[in-house]
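Missing here: one protein chain of the complex. Every other protein chain is in place.
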Amino acid sequence: MHLLSVDDLSPADIDTLFRLSDGFLEVASRPIKKVPTLRGRTQINMFFEASTRTLTSFELAGKRLSADVVNIKASGSSVSKGESLKDTILTLESYRPDIIVMRHHQVGACRMAARYTTARVVNAGDGAGEHPTQCLLDLYSLRRTYGRLEGLKVAIVGDVLRSRVARSNVFGFRKMGIDVRLVGPPTLIPPGIEHWGVPVYHDLEALDEVDVVYVLRMQLERAKGKVPPVPSLREYSRLWGLSPRRLRPDQRVMHPGPINRGVEITGDLADSDRSLILHQVESGLAVRMAILYHVLAPHPQAA
Amino acid sequence: MHLLSVDDLSPADIDTLFRLSDGFLEVASRPIKKVPTLRGRTQINMFFEASTRTLTSFELAGKRLSADVVNIKASGSSVSKGESLKDTILTLESYRPDIIVMRHHQVGACRMAARYTTARVVNAGDGAGEHPTQCLLDLYSLRRTYGRLEGLKVAIVGDVLRSRVARSNVFGFRKMGIDVRLVGPPTLIPPGIEHWGVPVYHDLEALDEVDVVYVLRMQLERAKGKVPPVPSLREYSRLWGLSPRRLRPDQRVMHPGPINRGVEITGDLADSDRSLILHQVESGLAVRMAILYHVLAPHPQAA
Partner (left out) sequence: MHLLSVDDLSPADIDTLFRLSDGFLEVASRPIKKVPTLRGRTQINMFFEASTRTLTSFELAGKRLSADVVNIKASGSSVSKGESLKDTILTLESYRPDIIVMRHHQVGACRMAARYTTARVVNAGDGAGEHPTQCLLDLYSLRRTYGRLEGLKVAIVGDVLRSRVARSNVFGFRKMGIDVRLVGPPTLIPPGIEHWGVPVYHDLEALDEVDVVYVLRMQLERAKGKVPPVPSLREYSRLWGLSPRRLRPDQRVMHPGPINRGVEITGDLADSDRSLILHQVESGLAVRMAILYHVLAPHPQAA
């Protein structure tokens, strides 16, 4: 199977992934952080868009599973046409890789790639489309923290407009029974939001009833040359930035990283014991090991 | 031994390489695509010129042989002087690598490097000079397809002027008894071509008598700032581009990649069952595994 979208997974699949993740989390705590699970398997990380964090996480995941891992970083320019993407994937296919982990700047690129290869394709982020492994690691982090997902209340706050994380998480969280709401200024909420099936609020008071506040990264780098959707970062931070004062002591805060300290979240909140941010990163490595194992094994067993 | 030029190999050496390649081709079809052949050996891929495809192929070849593989990508600027290349190689030599796979933008750079190291040097392309591993993989792809090389008729078509593949393949193909001809517009045939010892045609009718049409990549990226040797790509494509209509059904087409769809070859020909393009890529990985093994083992045996 591929992992192109959270929609590819049933709640039972996700449960299976998380049981596998528990095992791999334990591996990361050992002095010898390596298992022979994927020895002799070939994992190609094909990144058409820079992402040090996600690439490092997948590279470590593959190496700790003993796979042979090859990173390919493509400049956007040399592969900007759909046909070139097809040729790139067909070429990789000729090497008989077992897994292609792919990030691309265009929505649907990973799904297109999956048509041209017998390898398992794992979507590591496709444009403004989806980022299913982020959603899964966030779910796993929540499950580790609360012991359950069903019935949790989560508010996703901020730059929904330019966030593939928001999209994947809304659908993935709801699938697992989480009560999700979106919160942000109207200019950062995309048109057509009514089809997402979750309530939208334009006031931080909407955070009062939730267990977890999931703060989105302000996509500063995607604003170049366009009219920015917020008048100034200073004003955004003042009106929408999350600080310890905005939250109750029992509420937790999450963020997909990397954080803009002082913009969408204050440093003291990010560093506080109410923050799950580093817990998410740790969860991510375990979940990605589980995903690499799972896509190759139709009937997964605990590691 | 080094592999600097196809001239370094006798037909018997090439036969030996291809028997080794048969073994490694079989390895690529297994679930565990890895053999311990080069465990503990150090392979340095020293690329002074970008080449994702060739680098990936050599990196995978080394890793599947269990070598320790280190990639070094040098910007052309920091190593533009001959003395700097010497110092770079002497520094690498101090690490006692077993193999240095090297691509460089200057003709003869790999041969110079070989003077300063006890490692085996494999030429992965030196400027407009040679590209011996491309020639060997093309020969291997032909041998797999036709069961023989002696007596095959091949036309090499297009941008001969700026192609190191053309040069290596003309000499390597002839060495193995292939009947080679060059075909292209006069402006894309280099001066001194009469010394290559093969007939040159300026008309696509010269394709009628061959078994295989080997289409060269139009080197668009090497034309910057120079007067281009063809008036327009559109016209080039109309006059010299290969399409299914130009070929008989029993003729095969090859290309060193990456292809410019719609320029030197149409997409439907590249994707047809008459195309060996992906077969070449697959052959390349097996041949490169065989080469890495062969340069270290004076009396090679089957893997």
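Odds and ends about this structure:
Order of writing sets the chain letters: A and B. Residues in each chain are counted from 1.
Basically, a contact is a pair of C-beta atoms (placed from the backbone, for glycine too) under 8 Å apart; a residue touches a chain by one contact, two chains touch by 3 or more.
All values reported here derive from a predicted model rather than from experimental measurement.
Shown as candidates are A:56, A:145, A:219 or A:272; the residue that touches the absent chain is A:56. Screening B:41, B:144 or B:294 for touch with the missing chain picks out B:41. If you put the hidden chain back, the residue from A:19, A:153, A:261 or A:274 that touches it is A:261.
Residue positions on subunit B in contact with the hidden chain: 39-42, 44, 68, 70, 72, 74, 83-84, 87-88, 90-96, in rising order. Subunit A residues in contact with the hidden partner, per the touch definition given at the top, are 28-34, 52-53, 56-57, 59-60, 63-64, 257-259, 261, 267, 278-279, 281-282, 285.
FYI, only the chains that are shown with their structure count from here on.
Distance between subunit A and subunit B, defined via averaged C-alpha coordinates, is recorded as 39 Å.
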